[in-house]
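Pasting a structure below so you can have a look.
With one protein chain removed, the remaining protein chains of the complex are shown where they sit.
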Amino acid sequence: MRILYFAWMREHTGCSSEEIQLPEEVETIAELAEYLRGRSAGHEAALRNMKTVRVAVNRRYAQLDSTVSAGDEIAFFPPVTGG
Amino acid sequence: MRILYFAWMREHTGCSSEEIQLPEEVETIAELAEYLRGRSAGHEAALRNMKTVRVAVNRRYAQLDSTVSAGDEIAFFPPVTGG
Amino acid sequence: MVEAVLITDADFDIASEYETLKQAGVGAVVIFSGVVRDNADNPRLVAMTLEHYPGMTEMEISAIIEEAKRRWPVSGVRVIHRVGRLLPEENIVFVGSASAHRQAAFESAAFIMDYLKTKAPFWKKEETEEGANWVDARETDEDALKRWE
Partner (left out) sequence: MVEAVLITDADFDIASEYETLKQAGVGAVVIFSGVVRDNADNPRLVAMTLEHYPGMTEMEISAIIEEAKRRWPVSGVRVIHRVGRLLPEENIVFVGSASAHRQAAFESAAFIMDYLKTKAPFWKKEETEEGANWVDARETDEDALKRWE
């Protein structure tokens, strides 16, 4: 599973992209975020408040209760500020 | 008094601009139009239906009951179609 | 404040108009451009001739711009309207508005166009292969004003 981070979340985690093995017990985005928080202090800081985080599964917006599967590309990012 | 005609009204009257002596009894735009209708068959055709005619006194929109004075520039024209 | 009203038989250069509006130094620029429709749309159309009331035209457009400035925080407005004989696909009208807020830029430009369409003394004559005729005013243009009341 590929995880992407953008903007200040990328700066917190220290990586823009990482490959992980999806643990069996992780079924939703919320559970995935919980799991990722354990990877480093930076991950913990980035994913602490999921209310301010947007998520995409395979490049489409998803919700905290959206399910994830092993081959997915999951992106975490702050609310967008382009334009 | 200077009278201007635009678009198809100009084509009807055959002139874009004419100088007239304002008759004493003419006080409003409606009376002026009535008076001008007598000048030619073209004027009659142009000014027959004042509901479809727009009027400006000294380059500002005016109404049929607006008053006119000797030094005014009066313009008659159809609804505008620019842009 | 960048501001101009221009009635001309010459074409406008959209790039230099845009650069001038950008000099207002703000975040949002909205441009409206009206174009003579091409022959695919009206196969008989040969040309469009625009007549106006010199002196009154400029006054009316300036009054519309003043009203737009009262309603929205715009820092630049440019209006160019061409007159004379124009061929299909030629530019007719340019309205550009610059503001710190994109909605103000959009709305002020739309407002100016709606008022220009119904108040500025221009008249279009359509030239087709069968002859020429003056374009009729459209009720939808009068209706468009109601949303600004």
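The first chain written gets the first letter, and so on, giving A, B and C; residue counts start at 1 in each chain.
The criterion applied here is as follows: a contact is a pair of C-beta atoms (placed from the backbone, for glycine too) under 8 Å apart; a residue touches a chain by one contact, two chains touch by 3 or more.
All values reported here derive from a predicted model rather than from experimental measurement.
One chain is not depicted; across the entire complex it touches A, C. From the options C:47, C:63 or C:144, the residue with contact to the unseen chain in the full assembly is C:144.
Residue in contact with the omitted chain (choice from C:50, C:113 or C:137): C:113. Interface note: of C:35, C:87 or C:132, the residue touching the hidden chain in the full complex is C:35.
Mapped onto chain A, the interface with the missing chain covers residues 4, 6-8, 54, 56, 59-61, 75, 77-83. Although one chain is not displayed, its contacts with chain C can still be listed: residues 13-15, 18, 22, 25-38, 40-41, 89, 100, 102-103, 105-106, 109-110, 113, 144.
Throughout what follows, only the chains that are shown with their structure count from here on.
Most remote chain with respect to chain C, judged by CA-atom centres, is A. Distance between chain centres (mean CA atoms), chain A to chain C: 49 Å. Once the centre of each chain is set as its mean CA position, chain A and chain B turn out to be 73 Å apart.
In chain B, no residue reaches two or more other chains under the touch definition.
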